[in-house]
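Complex shown without one protein chain; remaining protein chains in place.
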Amino acid sequence: MVNGYIARSLTEALKIRAEKDVVPYAGGTDLMVENRKDVEYLFINKVPELKKISVDDEYVRIGAGVTFTEALENNDVPELMKEAVSRIAAPAIRNAGTFGGNLGNGSAKADSVLIEFVTDSKLCLASEKGERIVDVDKFYLGRKKLDLKSDELIKEILIPKKGIDNYSYEKVGGRNALAISRISFAGVFGTENGRIVKAAAAFGAVSDTVLRFKDIEEKLIGKTIDEAKAIKDEYLKAYAERMVLTRGRVSAEYRKSVCMNLLKEFLSKNGI
Amino acid sequence: MAEIRFVLNGKEETYTGSLSDRLLDVLRDVYRCTSVKCGCKEGECGACSVLIDGTLYNSCCVAMGAVEGSSIVTMESFRETKRFEALEKAFGELSAVQCGFCIPGMVLAAEALLSKNPHPTEDEIRDGLSGNLCRCTGYNAIVNAVNNAAKEGNGLW
Partner (left out) sequence: MEKISQSVVKKDHAPKISGRSIYVADYPSEGVLCGKILHSKVARARIKGVDVPELPEGYFYVDARDVPGDNNVNIVLDDTPVFCRETVEYIGEPIAMICGPDPAKVEEIRDACIVNYEELEPVLDFRSADEKFFDYNFGHGDVDKAFKEADKVYEEEFETGYQEQGYLETQGMMAEPEEGGRMFVHGSAQCAYYIHGAVKRVLGCDSDGVHILQDVTGGGFGGKEAFPSILGCEVAVAARKCNKPVRCVFDRREDMEYTSKRHPSLCHYKAAVKDGRVTALDIDVKFNAGAYSTLSAVVLQRGIIASPGIYNVPNVRVHGWAVKTNTTPCGAYRGFGGPQTFFAIEMLMDHIAADLGKDSLEFKEAHLVKEGDVTSTNGKYHFPVPVKDMIEEIDKACDYRKKRAEYKKPQSGRYRRGIGMSMYFHGAGFTGSGERDLIKAVAKLRKYKDGRVEVLASNGEIGQGVRTTFPKIVANELDIPLDRVFYDHPDTARVPDSGPTVASRSLMVVGELLRRAAIKLKEQWADGEEQEVEERFKEPDFLIPFYLDKFEGDAYPTYAWAVNAIELEIDTYTGRAKVLGAYGNFDVGTPADYNIVLGQMEGGFLQGIGYASIEKMEYDNKGRIRNNSYSDYLMPTTKDVPNLKCMLHVEKYPEGPYGAKGAGELPLVGATSAYLEAVEQALGGVKLNHAPFTAEDTLAVIEKEGV
């Protein structure tokens, strides 16, 4: 019995991925807890092409195999992302856990994924046939359902470089370390010439996927702060109606209250 | 059977079990590194902490396929070092060891922290040890011991 494959290059990894029914193993922190006996792993934790962090004109590109600790020690990774991953579990988990794994596990509690949602990040997916770029919110099809074909691997996360400096981030866990998010919130706000150009708000760990309602965000776009204040109630009401949350170790009601509080705080921090 | 080559406590080893075997189980059962404790098997307690290529990992959350070509250090070899001596002394002076079950992992977490940050603040120590649960001490003595080791072991890290 072959019980897994160790890939030494991306080419080799994609070849095995195309030919075999394998589960990609990046950091192992989720897979080893599940401890499924019926799968074969494709070990990509030492694939050099997946371990790079680079910057181009538009994006900071984080390799799917980059660990959270590596990101924290890198100068190009945006502060918002650093803040979120610095709160993940504890050092040993951050040393192992990767950006690709956080995505591939498909959980709405993934702390790096929340940031990818709120920043409109894109993912580069690779297969032997080539690469394709997808928006992160399109990548998530539902609870634990991903737009990832059986011959594909997540190669890179593309985080926009600009327009994400003015952010809010809040993680509500059961304790201050080794805590899985019970509610997480990230917001990015921007104005140009006195008018709002960005009011992104994303909620993690409260539903099957990260929640973001771009149509509600639209209500604020193009408005001045005073105009935004005038429609604040309507805006909040729209969120309150749309947020149908699931229960977990905490109730759906608690989650909703916290989400609304954090959303209000996000507005008020930006003068609304 | 696959062959996984790695270095364990300075010695080259070849493991011929399954790639998906848990490093924790292999270290304990095959190589008799019983300083590596099993507390939860889900990365939530740190009792199974080891150093892989100098970095702290929970060995319960590592499959053997991931350690091909790596060098693993457990307390079985770390206890022969000067750095261990400094930590041992500091922990001893404050009676920071009670039941002892979390301690080998805790000490390796301290080593990982001090290797990166030889003069940590209390908050940095608390962050460095935050993946290692201890139910006995309330952490005071452990945090203070690491602080003392960093000061008294000046130059070791």
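Letters A and B name the chains as they come in the text, with residue numbers starting at 1 for each one.
In the analysis below, contacts are C-beta pairs under 8 Å (C-beta built on N, C-alpha and C of every residue); 3 or more make two chains touch, one makes a residue touch a chain.
Remember, predicted model here, so these are calculated numbers, not experimental data.
> May I ask which residue of B:Ile4, B:Ala47 or B:Ala112 touches the chain that does not appear here?
B:Ala47
> May I ask which residue of B:Ser35, B:Thr55, B:Ser70 or B:Asn148 touches the chain that does not appear here?
If we include the chain that is not displayed, B:Ser35 is the one touching it.
> Go through chain A and note every residue touching the omitted chain.
Counting over the whole complex, chain A touches the hidden chain at residues 90, 170, 172, 174-180, 183, 249-251, 254, 257-258, 261-262, 265.
> Could you list which residues of chain B touch the chain missing from the display?
Interface with the chain not displayed, on the chain B side: 28-29, 32, 34-42, 44-45, 47, 74-76, 79, 84, 87-88, 91-104, 107, 122, 125-127, 129-144.
Everything that follows uses one rule, which is that only the chains that are shown with their structure count from here on.
> Can you list the chain B residues touching chain A in their complex?
Those residues of chain B that touch chain A are 2, 18-20, 22, 41-44, 46, 49, 55-58, 60-63, 65-66, 68-69, 109, 112-113, 127-128, 130-133.
> In their complex, what parts of chain A are in touch with chain B?
Going through chain A, the ones touching chain B are 2-6, 25, 27-29, 31-33, 35, 39-41, 43, 45-46, 69, 89-93, 95-96, 176-178.
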